[in-house]
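Excluded from the complex is one protein chain; the other protein chains are retained at their positions.
Now for chain A:
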Amino acid sequence: MDWNIVQLVLWLIAGIVSFYFSIGNARVWTSIAVGFGLILLGELLPQAMPFLPGASSPQIEAMSYILGTISILVMSHGFQEYYVFSRTLELEGNKLLVYVATLGVIFASMIFILINPAPTPSTLKVIRVVEDTNWVFLSLINIDLIRKIYINVKDSPISKGFIAFMLVFVFIFLWRGSELYIQVYDLANPDVSRLFPFRYELSQICSNVGNLLAGLSVGGTFIYLARLLR
């Protein structure tokens, strides 16, 4: 079974569902949905590179990692906003501002990549480590934040959706944590993986299963949320 294709299909579904959800619902969901939607781009780009002529440039690969970083930051910001709302019952801002600000950050990142020298494999590795580090630590923070949100909105129609989100971040933690472990210990290097074959294999399995379950749970969670918010 080709893990990459399955993962890509699942993220495609999750991305479309979350973007669609961001359009039809309250403003506070925009950042969360846009963040999850961006994962699709971050996942799609590296997978699509072999099939797109001229797209194998290191700048595009660097951009896909940056998109991944932006996506976790945007969705974490969304959960923070929801937490503030659940505590203070106050909500400000508008949807357009979220879209425009996200696009602005993506555009600024592109400019940053383009005005700097082409990223070397070592630079790309660092950018990817930064991305995975953000994902790992913000996943943990988000799990705690969502737990607090759940306590605040307990008994409301949406409350069970937050339990689903906690599950999503557990899977994401598994996926990105395994990847980070592989990168930090350079386990993808054949010389190293030969010395620690079990650790490498286990990390790879965790990463793939985590990725699969994360994609599956994100799509499922947004469909579940859409039903709860009917």
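As a working rule, contacts are C-beta pairs under 8 Å (C-beta built on N, C-alpha and C of every residue); 3 or more make two chains touch, one makes a residue touch a chain; residues count from 1.
One rule holds for everything that comes next: contacts and distances are computed from a predicted model.
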| item | value |
| --- | --- |
| Hidden chain of the complex, named as in its UniProt record, picked from "GTPase-activating protein", "Sulfate transport system permease protein CysT", "Multicomponent Na+:H+ antiporter subunit G" or "ABC transporter" | "GTPase-activating protein" |
| Full-complex contact with the absent chain, from A:Ser109, A:Thr133, A:Asn152 or A:Gln204 | A:Asn152 |
| Listed residues A:Ser86, A:Ser109, A:Thr123 or A:Gln204, member touching the removed chain | A:Ser86 |
| Absent-chain interface as seen on chain A, which is shown | 25-26, 28, 82, 85-86, 89, 91, 152-159, 228-230 |
